[in-house]
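Note that one protein chain of the assembly has been removed; the remaining protein chains are unaltered in position.
Take a look at chain A:
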Amino acid sequence: MAASIAPECNEVKEKYDTCFLKWYSEKYLRGNTSSNDCEELFSKYKTCLNKSLKDKGIDTMIEDARKGNKESDAEHNRRS
């Protein structure tokens, strides 16, 4: 799996990615879309990551990009 932008988050990121991939292939793709097995790991990873993104000033760049993505959401986040 790819590394994190914040080396101090690599360990928890690796655990989360492994958990997600297992959930994705074994549950999500088999129709069990509502389970969330990796929520706790994701929350730990996010706490670690968000701190680093804030320190690097990337959080505000992401906020701006989010605003520009509203159209894609409207187009793709619905049943086709």
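Keep in mind that, in the parts below, a residue touches a chain if its C-beta (ideal position, glycine included) is under 8 Å from a C-beta of that chain, and two chains touch if they have at least 3 such contacts; residues count from 1.
Heads up, the rule we're going with is that contacts and distances are computed from a predicted model.
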Given the choices "PRELI/MSF1 domain-containing protein", "Catabolite repression protein creC", "E2 ubiquitin-conjugating protein" or "Signal peptidase complex subunit 3", state the protein name listed in UniProt for the chain not shown. "PRELI/MSF1 domain-containing protein"
Footprint left on chain A by the chain that the document does not show: 1-6, 9, 13, 16-17, 20-21, 24-25, 28-29, 31, 33-34, 36, 42, 45-46, 49, 53, 58, 61-62, 64-66, 68-69, 72-73, 76-80
